[in-house]
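In this view, the complex is presented without one of its protein chains, the others remaining in place.
Just so it is clear, A and B label the chains in written order, and each chain counts residues from 1 on its own.
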Amino acid sequence: MTAFWVRYARNRGAVAGIVILVLVLVLAIAAPALYPRSPWAMVQRPFLPPFTNGGFPLGTDTMGRDIASAVAHGAGVSLLVGFVSTLAALLIGIPIGAVAGYFGGRVDDLLMRFTEFFQSVPNFALAVVLVAIFRPSLVSIVAAIAIVSWPPVARLLRGEVMALRGREFVQAAVLSGQRTGPIILRQILPNTLSPVIVLGTMMVAAAILLESALSFMGLGDPNIMSWGYVIGAGRTVIRQAWWVSLFPGVAILLTVLALNLVGEGLNDALNPRLSRKTR
Amino acid sequence: MTDTPRSQAPRSHAPGEPVLVVEKLAIALPPGADRPYAVDRVSFTLRAGEILCIVGESGSGKSMSANAAMGLLPETVRTVGGRILLGGTDLLTLDEADLYAVRGRRIAMIFQEPMTALNPLMRIEAQIAEVFAAHRLLTPRTRRSRALELLAEVGLPDPARAAASYPFQLSGGQRQRVMIAMALALEPQVLIADEPTTALDVTTQAQILRLIRDLQARRGMAVMFITHDFGVVAEIADRVAVMQHGRIVEQGVAADILERPRHPYTAKLIAAIPDMEAGVEQATQAASRGSVLDVEGLTKTYTLGGGLFRAPRTVAAVRDVSFTLGRGETLGIVGESGSGKSSVGRCLVRLQDPDEGRVRLGGIDMAGLSGEALRQARRRIQMVFQDPYGSLNPRVRVGRAIADGPIAYGEDVGTALKAASALLERVGLEASAADRYPHEFSGGQRQRIGIARALALKPEIIVADEAVSALDVSIQAQILDLLDELKRELHLSLLFITHDLRVAAKICDRVMVMEKGLVVEIGPGAEIFSNPREPYTRSLVAAIPGRRARTTPLEAVASATLPEPIRTPV
Partner (left out) sequence: MPRFIVSRLGKMALILVGIIILNFVLIHAAPGDPASVMAGEAGDADAAFLQQLRERFGLDKPLPIQLLTYLSNVLRLDFGYSYRQGMPVIDLITDRLPATLLLSGSAFLISLVLGVAAGALAASRQGKVSDSVISTLALLFYATPLFWLALMAVLLFSVQLGWFPGFGYESVGSGYGGLERAADILHHLVLPALTLGLFFMAVYARMTRASVLEVSRLDFVRTARAKGLRPRVVLVRHILRNAILPVVTLAGLQAGQLVGGAVLIETVFAWPGIGRLMFEALEQRDYNLLLGIFVVSAAMVLAFNLITDILYRLVDPRIGAAA
């Protein structure tokens, strides 16, 4: 474990990523305490520019709502949607990929056609259609994001499992009389953990982007304040009030950047390139 | 621009004249490696018209000085001392721009892996022509015709077709010939061959060795030949330098070193080469004790490719193979890649399902079983695998890996783990090894763990599929001894699959030779190796490196039309 952290910490960007991520997490947890009032409440005159009023450092939007409060409350939503939808996507993608990769043949053909189908569908458009038809809510958003993001997981798992299945230690397990279920769960899946963790981290980032894009299009949960919604609300007044869109965008950028940095750091730490043997 | 390379080639050297002089070369390994220097004050001289073999096991640093001469060292290591003189110039002092003129032009190099050494996206012709282009020689048209000449010279049967091919359309041996053609293009003074035959089948290896020998003699080149195989040394070397842990421990004339090694390490390496005659006398009293495995008409055909609109291609991997394995016997299955020897082993243990045939194991037909019945039958026949790195799950402790089998058959975890520790001791490791992970062990140790795992289910038969092929010779000998010992002690029958006839000769009572899925011949090892009946077996035995060298002088190997190789006294 210490060796892991040493390798991780060697990547300075990854350390910065962790720091930013922790800050966002703290902000999300502290939001209700910092801004006890609803972020939807009108608290000041509309179009208050930032850095002019100490109480509202990031200014207010077209309706006089506090942008700082919206950014703080949006943090929790973004992280929640990001993590839950990624978890759901992993739960769909891992079994499909593992089964396809292990059994191969017809099963693989069938499952991969299914996966390919979902990969061929433009995923943002599908998410838009799904959320629009099932009415925007936290559940429909999370479900839509999970439905459009699992195919890469399935493909990754399939490739990994296929490679591992041909490895001699798995054949040895088969010959030593172990049954298929335990072989997949005990011998194979633990060896796919590193790439799954790395992909999962990157997927959280992508899910946050996707959620913000949906909210931007007006497909956010109407009861929940999210970064994408604020940017969307500021879109039409960008000429008069640039700050409405700017700050939540920076928040998304930082969070997504942090997650990607962490993903890269994990990749370095979990898959150290085997030093080439000197002959 | 239109000069031929011949007229522009640097002056040729008189035979025996030093061409490449390596003086006290030192190459540092990165901090944290197992030793400070990859190459430690190494000195040797390569003379015109000779083949110098640099011999050593993996990690000895034998490839490093060659890569240093070419300026192609991996980024993690660097030269920290010494000189490499080529015609009076120290190559180590040259900058990248000066090295371009050396690479390919004055020193050419061929590598171990012909399968990956050529650009997969370029036609062969273009890859050869590129050598001339890089050194601004010839015109595009003459480059092409010269490429064809070169391909003919290295013995490719249809040069025009080879020239128009992509690498994936050629076999390993053919690709290595292309590599050689490319290396010869500019008539370099020095050819460095880095394990050029290690990845090849034995008959292909013999052909490539002969080719290098011929070309060297015809052109009077100096050849630095890097290898781990003393058989190859006996076949091709004029002089030898033996390396261990980055140092040259002994160098001299090949015949002297092979016959009278002075350094104990050299002696050990030579002694570790399985002697073709050794295993022969243990002949077979075993066969009389009845058979434990009867294989009849085993057939396996692979279907490749095929899709919605494509017809599949079929390859007959195993064709109507029948044999019996006697109780307590070691039967070797030998053959080159693609002979079907591994498929036979995999069909027996049902890692693959045979299309036809019976595999009788004490009254049960393994070939017809499935599900739970197959699982129960499997414990009687276990396997030891080739790759010591791939055959153990990196995330499972060694003891648990051995115990997993018995646990799957219902033994309780504690008992199984205790038995695993005992087995580890039996195969020559410490019982405490059980608590460690595979990456903490060397290749040879892992192979011992693999053997312990196969033994855990108390099988009657062990199938060893190339079980020592990935190991250095000295380790190889130890593992073979261990297998033989265990076999006697535990009354096992052993099916030993290998491409290496020397290994088969050492350990097998009987040998079955396979080619293209068919059994060529089967019989006692002594007979097969000393008096092969079938032409294919004869060519296999003749191709074993080092074997012929002991009975026939090297000169006889080269074709009569070629000038005698130049011998240089040291």
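Heads up, the rule we're going with is that a residue touches a chain if its C-beta (ideal position, glycine included) is under 8 Å from a C-beta of that chain, and two chains touch if they have at least 3 such contacts.
Not measured: the values here are computed from a predicted model.
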- Message: Among A:132, A:162 or A:197, which one touches the chain that has been omitted from the display?
- Response: A:132
- Query: Who touches the missing chain here, B:100, B:302 or B:409?
  - Reply: B:100
- Item | Option touching the unshown chain, where B:77, B:108 or B:270 are the choices | B:108
- Message: Going by the contact rule already stated, which one of A:205, A:225 or A:266 would touch the omitted chain in the full complex?
- Response: A:205
- Message: Across the whole complex, list the residues on chain A that are touched by the chain not included here.
- Response: 13, 116-117, 119-126, 128-130, 132-135, 205, 209, 212-213, 216-219, 228, 231-232, 234-235, 238-239, 242, 245-246, 249, 252-253, 256-257, 260-261
- Note on the structure: Where chain B meets the left-out chain, the residues are 70, 72, 96, 99-105, 108-109, 111, 113, 116-122, 130-131, 134-135, 166, 168-169, 179, 182, 305, 307-310
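What we mean here is this: only the chains that are shown with their structure count from here on.
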- Item | Chain centre separation in whole Å, for chain B relative to chain A (CA means) | 47
- Task: Report the residues of chain A in contact with chain B in the complex, numbered from low to high.
- Result: 167-179, 182, 186-187, 190-191, 275-279
- Note on the structure: In the complex, the residues of chain B that touch chain A are 29-30, 33, 38, 58-64, 74, 76-77, 349, 351, 375-376, 378-379, 382-383, 385-387, 390-396, 401, 404-405, 408-409, 450, 453, 456-457
